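Shown next, in structure tokens, is the structure this report addresses.
Missing here: one protein chain of the complex. Every other protein chain is in place.
And now, subunit A:
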Amino acid sequence: MPADPTLDQLRAAADVVRTAGQHDTMAGAPARYVAAPRDTGQAAHLLRAAAALDLAVTFRGGGTKQDWGSPPRRLDLILDTTALTGVVEHAAGDLITVVRAGTRLDELPATLAGAGQQLALDAPLPGGTVGGAVATNTSGPRRMLYGTVRDLLIGVTLVRADGVVAHAGGKVVKNVAGYDLGKLVTGAYGTLGLITECAFRLHPLPATAAYVSRTVDDPAEAGRLAGTVRAAQLVPTALEVDAPAGERATITVLLEGTPAGVTARAAAARRLLGADATDADQPPEGWARYPWRDGDVGLKLTAPLSGVPRLLGDARAAADRHDLPLALRGSAGVGVLHAGLPGASDPQRVAGLVDALRATTAALGGHTVVLTAPAPVRDRIDLWGPVPGLELMRRVKRRFDPDARLAPGRFVGGI
């Protein structure tokens, strides 16, 4: 085996490094090395060594969103967090937990449910890690009541591009000491630093849940019903619309609380939705999942609440015009929809549809972001669309990662 001084130096920093295999890619871009640190200290040593060696680094958790964003312009080292696992602390009486970033999100209930608690964050892709959810800012239906990562994350431990370890926030829910760097790294796609530990606020598990649904012909009608439910006094946990391509649209209201309260609220929800509304104690199929599969095109569309019916209607009409089977699903109660197209769709037509969707969301005051797409589609479109405040974002990136070594090019505006 030929000598590899770079590998040797990385191993000297922490002996958890191997040469990359054929599957160690990031949005198709190959890496040279993979390192899996077991704690924040090892991660810091590795990032310091990577800085000295001028290596470009991308972080990977469960690998469920590797195909999101653009490929890195340069990639030497994948820093894999799957050995950085475990619940560091669960203070049930204080309703907080501290977990290492490589912990799978779907493993947390096993620890927390015993105390009747939950991290109220849906995991739309099974197998994803806590760090990955934070870095890509994913959430699901229950964001309507509980908020998203930014509302639940109360403290972070980071390793900077230069290997320096930094903390922000803390372990208490109420805390305004210092800048909220947790929010800065949420949704930053690992371009500002490695998240190694997260502190979250928890919520009690509800005693009862009911899913009240109604199916209608027109997606826009489902959006209007969502507005009716919002204006009532139901305090839903989630208010979802699911409109698969070529099928009718379903609106589902999730109500959680005490048994007596949920029974009364579910009855009220059925009255609001209409005579043929039904209820169930289990979620409908596809709940809290994206309306696309691996290798498909996945989009995120946002609008102010009053614009949701128009967004649903216009998106369906635009897809029909471009002769594309667009599956729409999302949180009508917060103004976020996800949309999926088959990966084999004609790139030209997809590009045309993205333009049309972007025109609609822009007119409403929202955004169309292409989260994931096969390379032929990705090469033809701007994934992010217009990004307000981009110049400030570039300045932040330059301060945190002056040599542009952390996932360069993966994020907005080529950051």
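FYI, contacts are C-beta pairs under 8 Å (C-beta built on N, C-alpha and C of every residue); 3 or more make two chains touch, one makes a residue touch a chain; residues count from 1.
Here is the rule we go by: contacts and distances are computed from a predicted model.
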Check your understanding: UniProt names the one chain left off this complex as which of "Acyl carrier protein", "Transporter", "Glycolate oxidase" or "Circularly permuted type 2 ATP-grasp protein"?
Key -> "Glycolate oxidase"
Review point. Per the definition of touch given earlier, which of A:7, A:53 or A:173 contacts the omitted chain?
Key: A:173
Check your understanding: Which of these touches the unseen chain: A:119, A:251, A:336 or A:350?
Key -> A:336
**Study point:** Absent-chain contact - pick from A:42, A:70, A:345 or A:372
**Key:** A:70
**Study point:** Touching residue (missing chain; options A:265, A:289 or A:329)
**Key:** A:265
Point to revise | subunit A, residues in touch with the chain not shown (by the definition above) | key: 28-29, 54, 70-71, 73-74, 91-96, 116, 137, 147-148, 150-151, 158, 160, 164-168, 170-181, 183-184, 186-188, 192, 203-207, 227, 230-231, 233-235, 257-258, 260-261, 263-265, 300, 302-307, 334-336, 361, 364-367, 369, 379, 382, 384-385, 387-396, 398-400, 402-404, 408-409, 411-415
